[in-house]
Every structure is written in C-alpha cells, then in structure tokens.
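The complex is shown incomplete by one protein chain, all other protein chains being positioned as in the whole.
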Amino acid sequence: MLNYTLRRLMFAIPTLLVISFIIFALLDLAPNDPTGNLPLTIPPDVREQIRQSLGLGEPFPIRYLYWLQQFFINEPLNLLERMFGFEIGNSAERLRIRSWATRSPVVDLIIERMPQTLWVVGMSYVVGILIAIPVGIISAYRQYSWFDQIGTFVSMVGFSVPTFFTGVVLIVIFSVNLQWFPSIYDTTLKVTDWSSFWAQVRQMVLPVMVLALYNAAQLSRFVRASMLDNLNQDYVRTARAKGMKERVVLLIHVLRNSLIPVVTVIALGIPTIFSGAIITEQIFRVNGLGQLLIIAIQGADIPLVQTLTFIFAVLIVFFNLIADLLYGILDPRIRYE
Amino acid sequence: MKRFTALAAGTAVALALGAANAQAERGSDGNLNVLYWQAVSVLNPYLSGGTKDVEGSSVVIEPLAKYDEAGNMVPALVDEIPTVENGGVSEDLKSITWKITPGLLWSDGTPFTANDVKFTADYCMAPDGGCQQISKFQDIESIEVIDDQTVTINFTVPKPFPYTAFVGAETPVIQKAQFENCIGANAPNCTEQNFGPHGTGPFKVVEFRANDVITFEANEHYRDPAKPSFATLTLKGGGDAASAARSVLETGEFDYAWNLQVEPEVLEQMSAAGRGQVVTSFGTSVERIEVNLTDPSPDKGENRSTLEAGPHPFLSDPAVRKALSIAIDREILVEAGYGASGQPTCNILPAPENYASTNVNWCLEYNPDEANRLLDEAGWAPGGDGIRAKDGVRLSLLYQTSTNSVRQATQALVKDMWQQIGVETELRNIDAAVFFGGDPASPDTFQKFYADVEMYTNNFPGTDPEAYMAGWLCDGIPSPKNGWLGANMPRFCSEEYDALTGQMAETADLAARGEIAKKMNDILSNEGALIPLIHRGDVSAHSVTVDGVRMNSWDSELWNVADWTRKE
Partner (left out) sequence: MSDAVIKPPQGTPGAPLVTRQRTLAADVWRQFRQHRGGVLGAVVFLSIVLLVIFGPYIHGIDPQALNVRDKNQGISLTHPMGTDNLGRDMFAQVLAGGRTSLSVGITAMLLSLLVGTTIGVVAGYFRRADGLLMRLTDLFLALPLLPLLLVIIMLFRDTLRAAFGPETGIFLLIVFVIGITSWMQTARIVRGAVLSVKEQEFVVAAKSIGTRERRIVTRHILPNVLSPIMVSATLGIATAIITESALSFLGLGFPSDYPTWGRLLYDGVNFMAINPSRVIWPGLAISLTVLSINYIGDGLRDALDPRIRGR
C-alpha cells in the first residue's frame, strides 16, 4: 500500500505539470479578452497598450514558464517568509502572480476568500452528507415504503431543479415575504459574541439549505442504489443466518460494502468545495472562491484563473488518490501491487 | 437638461431642498449601504477603467471638476472652471490653467498641491504603465506647476475643448507622496496604494476586499466640515441586477443599487413594496443596430467583412436599410425592455443639448406599409416562403449581439417585425467578454462583424463628442491591416463626413461645433448605416430613507455622495 501511494505521488507530479500546461494553453486560446469588459469609451489603441502592459506581448511559452516559476518558487518562498517572518533572498525583486483585474497578488485574494467558501460550501457539504447517508440507508432497507417514496421524490426534484431557481425561491419566501433571513451574505461579519454568531448562522441558512439539498439529493441516490445491491448478496443471508443482530448486519456488513461508490462521489465533491458553488455564491453574494473564479473567467484574468484552476487540479488528484486508498481499506480484496 | 426625466428631476429638486434643510453634522447618519452588482476590483481608475472601478474610487479620489446631473461642469477642487473669458484658457487654446482652492487637505492630513496634479499626469503618461485613461491625456505637451495652488497644462495643438484631463471621475488626482514609487511598470505592484488611495473625497478606505466589499469611513479632513453625513459607507459587490434591485426595493437591506437593467415590469412590481425608489437619468448612450456594408459571407475567406470583400449583397441597397429601420416599432421595444429608462430615437448623438440634432425623425413612425412599398419599388419581391429576394439574393440576415436578457427580447421583437416585411432573421448572442473583447483570433468580436447586423450600446464620456464622432472615419474601418482595431463597425466611408470631422477639430466656437456635430449625426442617421433604436438611460434605485441622490449620467453616480443624508 505504501509502495503504491509513493508511486502514485511520484506520478502525480508529471500529471499535474501536463494539466497545468493544458489549462494554460486553453486559457490562452480562449477568445475572451481582459479588456472586453471595459467601457467602449476606451479606444482600441489604448486597449492594445493595456494588453502589452499585462505582458500579453510575450510569446506563449515564455509566459507559461514565468507562471511556473512564480507558482512553484516565488509564491512558496513568500508564504514561508510570511509564516516565519524572515527574508529569503531579495523578496522585493521576486515577482508574484498578480491578477490582471485587481493587480494584487493572486494568493492573497485566495486566502481572503477561503473562509467564507469553507464555511458555507463546506458546511453545506457536511450537512448534505449527514442527511444523505441515513436517508439512503433507510430508503434502501425499506425499499418502496412511504419513506423511500418521499425521499426519492424530494431528492429527484431537488436535483432536477437548478440552484439558480431554488435560491431565488428561498429568497422570495424567507427574505422578501417572511423577512427571517438576509438575502445577502455579509463577508465582513466577524464572529465575536453570541449576537454576531447568531447573525452568522442566519446569513448562512439560505445558501447552506440550497446547496445541501442539491448535494444530499445526489448522494442519497448513490447510497440507496449501492445498499440495495448489497442487501441481496449471499453474505447478508449468511450473516443473518448466523444470528447476527439486524443492526450489525446493516450498519457493519452492508454499509461498509456499499461505501465504494459513495466514497467516490464524496471524494469527487471535496475539491468542488474549494472551487466554490458558483451560482449559489452569486445569488447570495457569498463572495467566496467560486465568485472569484467566475469573475476572473468572465474578465479573462488569466493568472487568477490559471492559479485557481491549478490548485483545484491538485486537490482533484489528491482526493482521487485518497479515494483509491480508501477502496483498499473498505474492500481488502482490492489489491494494488 | 431636456431629456432628464421628470421623475428624476423632480426627485432631485425635492431632495436637494431636503438636504439643504437637514443641516446634518458629519457622521451623524450611521452607515450607508451601497450595492454595485459588478464588484469593484481596484480603487485606481488609471489601472482599471471599468465603470464600477471608476465609480467606486470616486468616493475617495476626486478630479479638479465634476459634471453635475445636467452635464454642466462644477468645480470640485478648484474655485472656478477656467475659460477663455476668465483667462484660464489661453487665447490660442493651447493651454489651460487651474487654480486650486487653498487649504485643501488629503485624507492623511497633508496639504493638497499643484504638484499632486502634475504627478498624476506623469503617472498616467509614464510608458509601460498601461494607464487606461491615457486618451484623456492626449496632446499634452507639458504640465507646469506655477505655484502650490496653480497648475498649467500645455497642449501641442489648439484644444477647443481642453477639459479632458482632471474633469470627470475617470481622471481623479492621486497623491504624489503615496504613489511616488508606483510609476510606470511598477504601477501594478503597489497593491496597498491601489487598494487604499489617499483622497480628498468625503470618505476614506478602511478595508478593501477586491471584487467583494469595501468599507469606508468619513474623511475627517474633507473640505466641508459638515459633510459627509454618513459615518461609514459599505460598498458591496457581486450578484446580478435583478437581485440587486430586490435588495433595495423589496428587502430594504441596501440603500442604493447601481445599474439595474432589468425588465420594466419587474422593477415596477418590486417598487410596489414601497421601500425604495427607481431613478433614471439620460446621458449619451444609444442602443443601435449597426449594418454591415461589406460582404460577411464565409466564402470570402480572409477578406470577410472588409472593404476588399466588396459591398454587402443587399444591405448596400439604401432602400433595404431604410425599410429595415422604419419596420421597427421602437415604442414596443421601449415598453418591453426599457420602460422609463428608454426613449425611441433616430439619432446616434442624442445629447448634450448643444450637439443633439433634432432633424432626423423619419424613423420614429412605425410604418411597415411604407417599408413594404420601398422594398417592392427596389425590386425585392416576396418569394414562395414569404421572404423577399432579388436576382437570387434572399433578404436573410444574421443578427448578433451580446448576451443580456433585454437584448435578447429586443432581438426577438425585431425579428418578428422584420418577418412582417419579408425579411428572415437568424439570431445569435455572444458572451459579452468575447463580443467586446476584441481578440483578433476570435470570429465573434463586434469589430470583426462576421454577421449582417449587430446590436449594442455605445456612448462617450463627458460632454464633448469630437472623438466619438471621429469613430466613423474611413480610416476607422476595422480590418486585418489594423489588427481589427477601429470603431467604424458599419464600414461606413464618406468624404463629406471625413471633411466635417477635420473641420470640427479646428473649430473652437461651441455653437459652431454643435452645428458640425449635428450635420455629422444627420449624415450617419439618414444613410441608415446605423439604425439607432433607443436613447438609453441609466437606472438605479435608492431607499426611501436616503435623501440627496442626484442621479448622474455624465459623471460617477456617487458624485455627490457627500450630500446624501438619512431621512428620519
């Protein structure tokens, strides 16, 4: 297992390099332009000068190498400096990855956005999992019962109705008519006492609800399907015949064997927490990483999109590795030599 | 201003009176919550010329003079506007001298001097800085600091309209002491300065979160000791226009929301809650259909949509262009997409008054019968499918625009109207960042114009249309030779028009300039190379508890935020 992990990690480096190159090429090829959202009153020749000042005059491979150097050497050094408070070499001369739209270091922007994304999107993911697993188990165990039918109905509707719709419905009901929860997330709120904690909870309720419904809907279907597959297996009959308690049979034997697809879906989902939920963040103005990414994409802010997407790629590779390792733990028959 | 709507004008007068009576004290009105659904990225308009960034920075840094809601220049950091009459502008129109109000302080308490003004110009004109407002500093030969309170700008050519630099929110004065090390290629590296410039405006930055939210507090060194009446200002960004409108009009979470281009009935329904008020003002924006006079067909290859491709198979026929224009019922377009924020127009230059022509109005009357007659006369006969054709050329158009729900509604309506005169239309909408992006590799930019007609809005900043009208010169035609840069989308070319442009550049007298501009407008509009549709206003909304909002299309909407007060 350790051998396998090490080999996968070694292999991850060239993989990520290839991914970063393809993303960079893709962004370079895309026809949107950093001056596209400026007012038309800025004349074309000034736009050309702006492009030059952003470094777009340099040939593509040079820009890619610059980015590599900045991301893998300059930024880590900078983080180290900040953490330990000493200076390595000439830090003022070291170029950092700068966003074209804000002209500020990309890494600082990401650090600033991280908390609200982790709070809202992460929380909704946890809530989604906590709802989905029990619902999936009960739905499968009591297949075609009322509970199962309602669960199926709610989750299918929850998944098929997009978040741009549910979000606005919740705002119209809970913010406009009932006035219970704010429709706009205040990112400057600092939790210092009970009342600010309560304010934080209130502003998280709507976006978390929207996202949790969507996540739970999807996950619970996989849990249910997988449980159903295993409930009819011979080993379940054997376990029951041995006189094991139903609870043990269900929660230890069946659940454990049903978890492989569930682990896959969850592992695929965790990186998306970091990429944020673009639509939901837009609707409730939870200005997290998703909103940062979408603004950057719309404005063709290549350094920002490149860095965010690459971090995202690292997370995907990492969590897929974790999922593969978990398969081995959940089902010892799966062997990686 | 004639075109200023009664609604906004009435409000403005009432509120101005209210503000005068309030006798507010600085910081007595708590927090002002402003929502710009396009979030502010940086507080330095020289590094980002986006409207949101210009407006966001306008509460902190100020130009020497601003425009009021009627488009008149008003002094901000000076006592009077220099003119030839008062000696501020030289007789040969080659220099302008600004006299700064004595005693002004920056928000850090240091004195504001003429050196800061000169520095700002140097900052923008420095090579490699990528200054986005450089066109405002065109033709400047030198800037002289006469003394601490006096600065003279010398031009290389006579400038009939010398109020380009330092007038309006696009070119505010920044502090020399703060930005000294940020010149040229170093400009983008000064994050701290770009996110928190010292200013002379009513507020100063407390915390800046790029593309999210900015917190401001009242500037204790602001020139009027009684203002601003709000102690703090929060400028939040993100989301979309409809939900921004909702947060002011329905939930009342915000006091002011900017740029609410949503369908009129939606705004009306939201306003019914009674928490806020929609305000409109008109500048120079005209939503227009531009007609491709060259052949965009793909088999022309590289020459597609250039003069080399030859004239357009049917849009080069003036009768077709005229018929297309009068077959559009502009009143319906206004009703469906704009409401109070739009007026039908036949002119490409609708304001300011001095330049606005009133001669062209033949297109205002919706007249499909006349359109049909014109087409019949020109030999375009309806075929079996109802679509007109002549010599095997069918009147079938590709109609492109940027993605935006109001534009798509307009497209659908126009398609329907053209259908009724036997013209077939295929609609296409393109992501705005691509359409306006100007990437020479993309086939979908508005400059390349690989379509028969395209629709968008254009306007010009400030009140002088010279540069804007010069966009339709023969030289301005986008083509591979000039890297598709150029503003002459219709590929319009007329000697008479070019001559008028040259004449305007040499004329100083305002009335004479107005006459020339009107002539140019009439040529463009009568030619039908552009089909003006709607004179578009700006729409914003403010809470009923906020007094003093004077909606402005000529400058930042927050131009007078110092005068805003909270109503009891």
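In this document, chain identifiers A and B correspond to the written order of the chains, with residue numbering beginning at 1 in each.
One rule holds in what follows: a residue touches a chain if its C-beta (ideal position, glycine included) is under 8 Å from a C-beta of that chain, and two chains touch if they have at least 3 such contacts.
This is a predicted model, so every value here is computed, not measured.
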Selected residue (touches chain absent from view) among A:Leu109, A:Ile138, A:Val249 or A:Val265: A:Val265
Selected residue (touches chain absent from view) among A:Val172, A:Met244 or A:Ile322: A:Val172
Residue among A:Phe60, A:Phe164, A:Trp180 or A:Phe197 touching the omitted chain: A:Phe164
Subunit B residues touching the omitted chain (full complex): 242, 262-263, 265-266, 269-270, 298, 332, 335-336, 403, 405, 408-409, 411-413, 415-416, 426-431, 434-435, 441-444
Residues from subunit A at the interface with the omitted partner, ascending: 11, 15, 18-19, 22-23, 26-27, 29-32, 144, 152-153, 156-157, 159-162, 164-165, 168-169, 172, 218, 221-222, 225-226, 228-229, 232-233, 257, 260-261, 263-265, 268, 271, 293-294, 297, 305, 309-310, 312-313, 316-317, 320, 323, 327, 331, 333-335
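Methods note: only the chains that are shown with their structure count from here on.
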Centroid distance [mean C-alpha coordinates] between subunit B and subunit A, Å: 38
Subunit A residues touching subunit B - in the complex, by the definition given at the top: 29, 31-33, 35-50, 52-54, 98-99, 101-105, 108-109, 112-113, 168, 171, 175-176, 179, 182-184, 186-188, 281-283, 285, 287, 291-292, 295, 298-300
Residue ranges of subunit B in contact with subunit A within the complex: 35, 39, 41-42, 44, 47-51, 128-135, 185, 187-189, 191, 194-195, 207, 209-213, 215, 234, 236-240, 243, 246-247, 250-251, 253-254, 273, 431-439, 441-442, 444-445, 447, 456-461, 467-468, 483, 485-487
